[in-house]
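The complex appears here without one of its protein chains, the remainder shown in place.
Entry: chain A
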Amino acid sequence: MPFKRFVEIGRVALVNYGKDYGRLVVIVDVVDQNRALVDAPDMIRCQMNFKRLSLTDIKIDIKRVPKKATLIKAMEEADVKTKWENSSWGKKLIVQKRRAALNDFDRFKVMIAKIKRGGAIRQELAKLKKASTA
């Protein structure tokens, strides 16, 4: 019930609306009640409404509005990229991107693989059923 993810300097967030949709950014300052100053290694620092940000669990140790190089160094030390890619949220997004990029032949191969997997599971299940009733 208590809040766990807070808006604070160093909080990593995901942009969920607009031109930078899907980008991971770091909150480097708070402008006012509604807006934050955000920055990312491959982006120009800009202000964003909190409504456009989804807070993550990751927080890095930075001072208010660090220089770009300092920010990049802090992100590397906290290893934001691997933490994100290993989180279930991050993993889900990677899978979604991969699925969207599948071409027609890939989708066919996935379908065949799913059918084969289902068949193998059913065979095992039938074996187990037979073993338990025997």
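Of note:
We adopt the following convention: a residue touches a chain if its C-beta (ideal position, glycine included) is under 8 Å from a C-beta of that chain, and two chains touch if they have at least 3 such contacts; residues count from 1.
Basically, contacts and distances are computed from a predicted model.
Of "60S ribosomal protein L6", "glutathione transferase", "AP-4 complex subunit epsilon" or "DOG1 domain-containing protein", only "60S ribosomal protein L6" is the UniProt protein name of the chain excluded from the display.
Shown as candidates are A:44, A:69, A:101 or A:134; the residue that touches the absent chain is A:101.
The omitted chain makes contact with chain A at the following residues, 100-105, 107-109, 112.
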